[in-house]
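Missing here is one protein chain; the remaining ones are kept as they sit in the complex.
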Amino acid sequence: MAAEIKGWDRNRMAARAAQELQDGWYVNLGIGIPTLVANYIPEGVHVTLQSENGMLGIGPFPYEGEEDPDLINAGKQTVTELPQTAYFDSAESFAMIRGGKIAMAILGAMEVAENGDLANWMIPGKLVKGMGGAMDLVAGVGRVVVVMDHTSKHGESKVLKSCTLPLTGQAVVNRIITNLGVLDVVPGGLKIVELADGVSEDELRAATEATILG
Amino acid sequence: MNKQYDSADAALDGVLRDGMLIAAGGFGLCGIPELAIEAILKAGTRELTIASNNCGVDGFGLGKLLDSRQIRKMISSYVGENAEFMRQYLSGELELEFNPQGTLAERMRAGGAGIPGFYTKTGVGTVIAEGKEHHDFDGETYILERGIVADLAIVKGWKADESGNVVFRKTARNFNVPAAKCGRVCVCEVEEIVPTGSLDPDAIHLPGIYVHRLIQGQHEKRIEQRTTRSRVSDTTGKKETV
Partner (left out) sequence: MRTISPAASAELVPDGAVVMIGGFMGVGSPHRTIAALVARQARDLTVIANDTARPGVGIGKLIGAGCVARAIVSHIGTNPETQKLMLEGKLAVELVPQGTLAERVRAGGAGLGGVLTATGLGTLAAEGRQVVQVGGRDFLVEPALRADIALIAARSADYAGNLVYSLTARNFNPLMAMAAETVIAEANEIVPLGVLPPDAVHTPGILIDQLLERPRVA
């Protein structure tokens, strides 16, 4: 299996996504690969991580024995606080999310369309757990970056002309980072920003159903 | 006026009835009203609709009321950490209304603030928007979401004073504040009740006007995802699911 995956692995994708961060930003990281982005924040770049369950300034995981049941991130994992941390309730948390105070959200996805449509919360007929805070995030944050595998387990493109799954948001994605490279959503389709190591443009195009310009 | 009750059973006495709408605080298992849930389990109240971000896990939190089949409908943003939830949902025994998390929090806040509805961009163009009034403000499309007013709110704080002013601790605040505000009756359980005047008035998270009944008690405070780092130099964390 592992031999079939081309380009970047999970950690390289996370490291590439971390390059999107700018000093001074407030950022929300989704669950999965996006959570790993915190491990690759470039030197000299200070970002404050928001957790939608009511926290700004997420610290590292606690040392064993220092876990606090009252202190978790949105993935329900135990975390710690930092000197600049502030806590607030869920209504205020989403007020700042919808109100556009979060510069960027880095999220996982099931499908992204060339117009920026995002589907990442339900597969009809399959187990549905809910959208959590994803719909609010994509409706409100300044910039949405998706990090995901370029194709499904069956080799089908997840970067599509239009999404087949129920949407999380309409025309909300700005940039897509996959194992094959980096794509921007621009008028008329997608634009290649970068190719992953060892991936050719032809390979990226072949794995993409969406329109790639140029 | 005395808001203190000796037990959750006593605090909920006369408040519970079949078919009622309950707003519950908590995010995952963090900051959940364990004592009130236990008392509702004992009281056997049925056909409940519960507005809560999540629905506990098998055998803990609101999962207990699923096991006892007391819940008819959940209004939540993310569920299914428990097998029993999925079983009941897929078999049609349990009704489920998904709300985006921020919309759910705002619906509770609005209900508590006397605001019957508000216009949000969240969910525009998705299944969430189906059947809802659309309204343009300054050229952008919003959908109308309704405030929630619950028959009962059950919430969990850290400390309260005797007058009902409540402070929360860290991320255990979460939905407890909006849930408390939207309850016609709010039963708040805390780890400690302190004399009135001993909490800093500038640091109150939930003013006593929202809190009708208070209970002090022991909480298990179970951790759902225990993640730690080693004391050496590893920052990636290891995970142990409880």
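For this structure, a couple of remarks:
The chains carry the letters A and B, assigned in the order they are written, with residues numbered from 1 in each.
As a working rule, a contact is a pair of C-beta atoms (placed from the backbone, for glycine too) under 8 Å apart; a residue touches a chain by one contact, two chains touch by 3 or more.
None of the values given here were measured: they were computed from a predicted structure.
Listed by label, the shown chains that the missing chain touches in the whole complex are A, B. In the complete complex, the residue from B:F27, B:F60, B:F85 or B:Y142 that touches the missing chain is B:Y142.
Set against the missing chain, the residues B:V167, B:V190 or B:I215 yield one that touches it, B:V167. Of the listed positions B:G19, B:P116 or B:G197, the one in contact with the omitted chain in the full complex is B:P116. Not every partner is drawn; the one left out touches chain A at residues 26, 48, 50, 56-57, 81, 83-88, 94-102, 139-140.
Although one chain is hidden here, its contacts on chain B can still be listed: residues 106, 110, 113-121, 133, 135-138, 140, 142, 144, 146, 167-170, 173, 200-203, 205.
Everything that follows uses one rule, which is that only the chains that are shown with their structure count from here on.
Against chain B, the residues of chain A that register as touching in their complex are 39, 51-55, 60-64, 66-73, 75-79, 81, 87-91, 93-95, 97-98, 127-136, 139-140, 166-171. Partner chain A is touched in their complex by these residues of chain B: 27-31, 53, 76-80, 86, 98, 100-106, 108-109, 120-128, 158, 168-178, 205, 221-231, 235-237, 239.
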